[in-house]
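Removed from the display is one protein chain of the complex; every other protein chain stays in position.
So, chain A:
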Amino acid sequence: MGKTILVVDDSASVRQVVSIALKGAGYDVIQGSDGKDALKQLDGRRIHLIISDVNMPNMDGITFVAEAKKLPAYKFTPIIMLTTESQEEKKKQAQAAGAKAWVTKPFQPEQMLAAVSKLIAP
């Protein structure tokens, strides 16, 4: 049974690319289209890793991370933020919210896999 990763991004194509890559590496993937949706997806489920975009409608990534960290089940869940080069400030906010890992957009699927495998085993 593979580990489960939640991928949160408002862009369906990004979710798709990431999911394919992660599934190919042996992870199970569930998706969320924004922060609100993602919180719903969590729903007490066992999630090993969260990958989240920052800028999203309804609830942005940082708020989502902060909310998720409040839930006891996800206190220790590693979170990777998807940031762009110009978002140093956001990156800091995300780190403060508890997302210590990041992958800078645009990224190659391999970069994403490398970041993931630093944090959890497939």
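By definition in this document, a contact is a pair of C-beta atoms (placed from the backbone, for glycine too) under 8 Å apart; a residue touches a chain by one contact, two chains touch by 3 or more; residues count from 1.
Simple rule for what comes next: contacts and distances are computed from a predicted model.
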Chain excluded from display, named as in UniProt, from "Putative D,D-dipeptide transport system permease protein DdpC", "Nucleoside-binding protein", "Chemotaxis protein CheA" or "Tryptophan synthase beta chain": "Chemotaxis protein CheA"
Contact with the hidden chain (one of A:Ala12, A:Ala73 or A:Ala121): A:Ala121
Missing-partner contacts on chain A, residue numbers: 49, 75-79, 95, 98, 100-102, 115, 117-121
